[in-house]
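What you see is the complex with one protein chain gone and the rest in place.
Moving on to chain A:
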Amino acid sequence: MDIKPILATLGRHKFTVFLLIAQIALTCAIVCNAIFLISQRLERMAIPSYIAEHELVYLQLAFIGARPDAMARTEADLAGLREVQGVKSAMIIDHLPMSGSSSNSSLWLDPAQQMETMDATQYFGENLLSTLGVQLEAGRAFNPEEYRDLDKIDKALQTGDMKEIPTSVLITRAVADRLWPGQNPLGKQVYIGRNFALTVVGVVKGLVRPNLLERGAQYSLIHPVRLSMSAGSYYVLRCDPKDRERVLKAALAKLNALDPNRIVLDSGTWDQMRYNFFRNDRAMAGILMGVCLALLVVTALGIVGLASFWVSQRNRSIGVRRALGATRGHILTYFQTENFLLTTFGIVLGMVLAYGINLFLIVHYELPRLPLTYLPVGAMLLWCLGQAAVLGPALRAAAVPPVVATRSV
């Protein structure tokens, strides 16, 4: 197929051609970046939690007035909850994975060093491994005698009584790889807040943070600290996935029977918590998807409109060509090639623009660089779109009978 006559014809509609190319370029640039943004959101939403996601329910309570005997009442609550039929394990935890609020601290490899080595989230609570279903990869879990009460730790911090402060810690594989890449982390020491040396006794496969996932989703520590019910903490129950609704209802009734003077702030399955945690990402991905679709539809319609015009404008010349021996296939190919050329120009310009937009986003929103693989994908998308959009008008052009050439308009 000779493209010279096509280029010559396009040259006669410079401005219209320029507009179409500009539209395709803009669409290409925006769609490439939007798809990239969508994939980033989807990637974030797929972060593994390394817990028994489908087996957990939680309850968050608020109390009216102070409770001096908090520890004893928490133990009673937990004992009651363990009696609920179907509950395999129960615990109290201060922050749940993906709950949105966390307690974080800086870690030092050497207390004398200027800057901290990293920052990680801290999980407290007895029976954490068995209840959340966190998998131990190396070393051991905490022994019962290692646990300390949080209240006593607070007091000990004031008096400087180091006996009451735990000295062992469990870390995730991600923390181990960050602190001691390629080495065995067991038995090594890490400092929290400079003053407290903790010995790593075990490594868990992973445990996602409650929030701040962008600082390292699996940067978590587990401390042997026993909690009592306080503002913001959760009761977590592990049960069979199909029992969750029933267990939650029974647990609420149980807690109400034990102490009616409290209010349930929040309760549900951990699956719901995860779903809610990513709801902004999901909404944004939806909007981006919608804009992409709308852009592609508008551009397709633009191509259909312009191609239709050109076809009807060139009705006579098509007739002449047909009369001179061009087949329907030739006419069809002509319009398809024309569209392919236009789309290709648009795509080339669009790629440059896509990188420009990406650069702007990198500077202003700290987004990563657009991977090169997005460009061929965007190009294919627009080529297909262009060919599909031009097919209708091109078929109409191919259907023009040679006799048109002999008619005067």
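By definition in this document, contacts are C-beta pairs under 8 Å (C-beta built on N, C-alpha and C of every residue); 3 or more make two chains touch, one makes a residue touch a chain; residues count from 1.
Keep in mind that, in the parts below, contacts and distances are computed from a predicted model.
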Quiz item: UniProt name of the unshown chain, from "Ion-translocating oxidoreductase complex subunit B", "Heme exporter protein C", "ABC transporter ATP-binding protein" or "Chemotaxis protein CheA"?
Solution: "ABC transporter ATP-binding protein"
Quiz item: Of the listed residues A:V208, A:A251 or A:L306, which contacts the missing chain in the full complex?
Solution: A:L306
Quiz item: Thinking of the whole complex, not just what is shown, which of A:N143, A:N184, A:T199 or A:N280 touches the missing chain?
Solution: A:N280
Exercise. Quick one: say which of A:N143, A:N195 or A:T406 touches the chain that got left out.
Key: A:N195
Quiz prompt | Those residues of chain A which, in the complete complex, touch the missing chain | solution = 13, 15-16, 19-20, 22-23, 26-27, 29-30, 34, 37, 62, 64-66, 114-116, 154-155, 157-158, 193-195, 231, 263, 265, 276, 279-280, 283-284, 287-288, 291, 294-295, 298-299, 301-302, 305-306, 309-310, 312-313, 361, 365, 409
